[in-house]
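A single protein chain has been removed from this complex, and every other one stays in its place.
The block that comes next holds subunit A.
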Amino acid sequence: MLKRMSFLLISLIMIASKVIAETPTLPTVWEADRLTIYSATDLKAIFPVLEAFKTQNPNIKLEYREFNTQELDRAIRAKPLEDQPDVVISSAMDLQVRLVNDGYAQPVLGEAVIGLPSWANWRNEVIGFTYEPIVFVYNKLAFQGKAVPLTHESLASTMRIEDSFFAHKVGSYDARRSGIGYLVATQDEVTSSISGRLQESLGRARTKVYGQTASLLDDIATGELIFGYNLLGSYSFAREKRDNRIGVVIPQDYALVVSRAAFISKQAKHVSNAQRFVNFLISKEGQGVIAKKSELVALFPDIDDLVSQQDTQDQTINFHPIPLGPALMVYLDDSKRRRFIKAWENALLSINEDQ
């Protein structure tokens, strides 16, 4: 704990010093052993990974800044080219892809990149280094003696049948505010034919929408909500470990998988450090740290473990990793987004607002 605090302190000092020394150029020696990471990931979740990297490279001073996904995208686009961070990490794969498409990234070099599955790598410029299924989270107390819906299909029908049980007790991301929420909602539409019906059911249940995973999980734990739809698996599993009031279900018909995407800025000032860091993320060692110590889920070894925890008998889960690629940009199109948000609001929120 003490260590963590000191690390945070270092980071904060770094940020402070950067703000102070924004304009004058810093000595090159000072520059060479730094690494700036802008990330839409809870520091708490990724901290063990940073720590492991720091142990391996004690000379590199990390500067880690946390954003939410949309803020991060805006920050990168707003920054002048010479002030770009070295590494950008976000779970909003669509926004990351668009940044890469617009030329903000440079290729990641190294053998580990070639070993990545094709969906977790686009042009070697943006790579996914986690495997985070989108899950259902429920309040164990509320579902005592009740069957927890294990598929999208059964969720839709259960919500329709037990209208009053779910009413005002279901929560999900706000597609308007949360980047990951928007990504998951749009991918639901692309992947599944029942998403329209499900949205309708969610609307009828007067689903509450949240911008943050943490507050959603908090409300489920306290019993304010009994069911959370489409939550990011990594945080949910981590909470489940600590908090026995909640349970997590990986949907069995299909489970979207989000991979936290990282890229190295084209104008990165510490390219070799950045290369080292990104390669560390997908290296065996880095993946081991992600799997064992962090709250994130590693690409390969982790998922079987999580599936076996869930009491699915012999059901195989149909994981559907969202592939990195330009198709993700479709829903980022302004008019497409307007259209989608409008439809989403109509389905989910119209009844809420009516009241």
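Here is the rule we go by: a residue touches a chain if its C-beta (ideal position, glycine included) is under 8 Å from a C-beta of that chain, and two chains touch if they have at least 3 such contacts; residues count from 1.
Just so we're on the same page, contacts and distances are computed from a predicted model.
Trainee: UniProt protein name for the omitted subunit, picking from "ABC transporter", "Cytochrome c oxidase subunit 1", "Gluconate 2-dehydrogenase alpha chain" or "histidine kinase"?
Mentor: Options "ABC transporter", "Cytochrome c oxidase subunit 1", "Gluconate 2-dehydrogenase alpha chain" or "histidine kinase" considered; the missing chain's recorded name is "histidine kinase".
Trainee: Decide which residue listed in A:N101, A:T213 or A:S294 touches the omitted chain of the complex.
Mentor: Considering all chains, including the one not shown, the answer is A:N101.
Trainee: Who touches the missing chain here, A:F53, A:F67, A:W122 or A:F277?
Mentor: Reading the full complex, the residue touching the unseen chain is A:W122.
Trainee: Touching the absent chain in the whole complex: find that residue among A:D33, A:D243, A:E285 or A:D333.
Mentor: Answering carefully, the residue with contact to the hidden chain is A:D333.
Trainee: When the complex is taken as a whole, what residues of subunit A touch the one chain not shown?
Mentor: 100-103, 118, 122-123, 190, 325-327, 329-330, 333-336, 339
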